[in-house]
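Mind looking over this structure? Questions follow.
All protein chains but one are shown at their positions in the complex.
Chain IDs A and B follow the sequence of writing; residue 1 opens each chain.
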Amino acid sequence: MSFSAQSGPAMTGSHPSFRLPRLGGLKALILPVLLFLTWDLLARRDVGHGMIFVSLADLGRALVEAVRSGDLPRNVGVSLLRVAFGLVVGGALGVLLGAAMALSRPLDRLLGPVLHALRQVPTLGWIPLLGLWFGYGETPKLLIAAKAAMFPLLLNAYEGLKGAKAIHLEAGRVLGFGGWDLFWRVRLPSALPMLLTGLQQAMAFTWIACIGVEILFGAGPGIGSMIEHGQIQGRMDTVLLGVVFVGLIAYAITALSNRLIAPALRWRELKEAS
Amino acid sequence: MSSITSPVARRPAPTRGGALSLSGVGKTHRLAEGELEVLRDVHLSVAPGEFVSVVGASGCGKSTLLRLIAGLDNAYAGEIRLDDERILSPSLDRGLVFQDHRLFPWMTVEQNVAAALLKRRLGREAKRKLVAENLALVGLTGFERAYPHQLSGGMAQRAAIARALVNEPKVLLLDEPFGALDALTRLKLQEELLALRRRTNATVLLVTHDVEEALFLSDRVVVLQPRPGRIAQILTVGASARERTSPAFGRLKEELLAALMAGPSPAPLDLARRRQASSAAGGGVG
Partner (left out) sequence: MRRLLSSLTPFAGVAALLALWWAVTALQVFPPQVLASPGRVLAAARDGLASGELLRNLGQSLSRLGVGYVAGAALGLAFGAAMALSRTFESYTSGLFHAIRQVPTIAFIPMLVLLFGVEEVFKVVVVAKAAFYPTALATYTGVQGVPRRYYDVAEVYRFSAVDKLWRVIGPATLPPVLTGLRLSLSRAWVALVAAELLVADSGVGQMMEMGRQTFQLEVVLLGVVLIGAIGFGLDRAFKQLEHALVRGAPA
């Protein structure tokens, strides 16, 4: 009854979302540009009264204002800090737990089923409960971030360390490796690709979870809260600004992490191109 | 002609090789369905610097025997000694080359060979030198920074051999090392192994199912019979039989093949033991 025997709906598993698309050059921009122009036109004709369509000029103004007042940088910064917290705390916990479970069969049998059941509840589902327990402050947001970071890393650390091939462990023994050496020089390096993938997943999930909890709670700083405030005030320009930045940062996280982990994965056989 | 089981008299070898002695070695697997006797009563002495091949059909226990000598498994009956010390666990004294090269995929060729030196107290420069020397020995100079997945089967196996040799082991164990390679590469590597052997003087124990390979490389060939694995015969390969095209080679090859085809039949020694055992109402071995 091992932990990873089933994958629950809350996990995306190996999803091609980390492969970024090859854009078809200029043609790809045609539709977005058209969309923006239509949007702009309709806004200027005041269709929807500023609640739906925003003129590009207004959008630009909102951007400048948000940057100048320090709102945008502050909100982005706070959200990112929460993500960082979640990754460090939740991530470390996840890796440690996953490693412990991979190395100790009794622990695996004990915790595995319980964790698997808990995994079925999506991160967002915990928000009202945490809100009940901790109110609207910083604590529940940080806890959600930690939770979102924990599971992908736990799962990947577990699979990675468990999946160390017996043939390599044996080769290590022949070379005189003892228990510690076998872990440090065989299990860990062979688990590294999965760990790094887990880290990528954790970063993406934690970003989403942070935004989610900020939107649902609405109070306090953060990009999600900014978007939510915008919606309450009926200001599409703020909302749109927030959405664009959420998307940009999500893209940046994926792109950067791909770049960073590539050298560590050099030794793997390339099974598929790009 | 089959020969006696005592080691061949040789010129005193320059000390590197170790002397192996196996007495009464047996191994039984405990399975759900019962017990499976894999090896029974193996007696063998290998002189320092000798090259001995072990041949046999699949399932005759030859790989198991090698693993016991390597020290990967210490649940067996009987004794295995290297230079009079009992073998209980893996040690750098005994190098092992697997059929699948088992290079660590996350390390370069250089790092793989250096991994064998991890447990040695040597300076960094000394280690680097050793690695370079052994890579040169197997003809892989220039490929230090390559990763295993970039190497061909033959090259990877060469790297594995370098890794096994870098510690100047007393005994070199090879488990069907060329089985996974194509015929041409196999022939080439056999030649190289012979050359290597001349240069390093280690005692070599090679497990193979390729009869010609065994005859080409070894001083003696041990034939193992399956179910359970026992020594059926030991042939000595004289100097005249070294050439693949010589008549002596051909004759030995036929003899070996005949011995292999003969199938499970109780060895004379075995019959005597059985009579003893049945009269004492004793159980099996293991």
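One rule holds in what follows: a contact is a pair of C-beta atoms (placed from the backbone, for glycine too) under 8 Å apart; a residue touches a chain by one contact, two chains touch by 3 or more.
Just so we're clear, the structure is a prediction, and the values are computed from it rather than from any experiment.
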Going by the touch rule at the top, give the shown chains the omitted chain contacts. A
Per the whole complex, from A:V78, A:V186, A:L199 or A:I215 the residue touching the absent chain is A:I215
Hidden partner chain, touching residue among A:G112, A:P152 or A:G198: A:G112
Give me the subunit A residues in contact with the hidden chain, please. 1, 5-6, 8-10, 12-13, 15-17, 20-21, 23-25, 27-32, 35, 51-52, 112-118, 120-122, 124-129, 131-133, 207-208, 211-212, 215-216, 224, 227-228, 230-231, 234, 236, 239-240, 242-243, 246-248, 250-251
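Everything below uses one rule, namely that only the chains that are shown with their structure count from here on.
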List of subunit A residues in touch with subunit B within their complex: 167-168, 170-171, 173-177, 181, 185-186, 189-190, 192, 266-269
Mind listing the subunit B positions that touch subunit A in their complex? 70, 72, 90-92, 95-96, 98, 100, 102-107, 115-116, 118-119, 147-149, 163
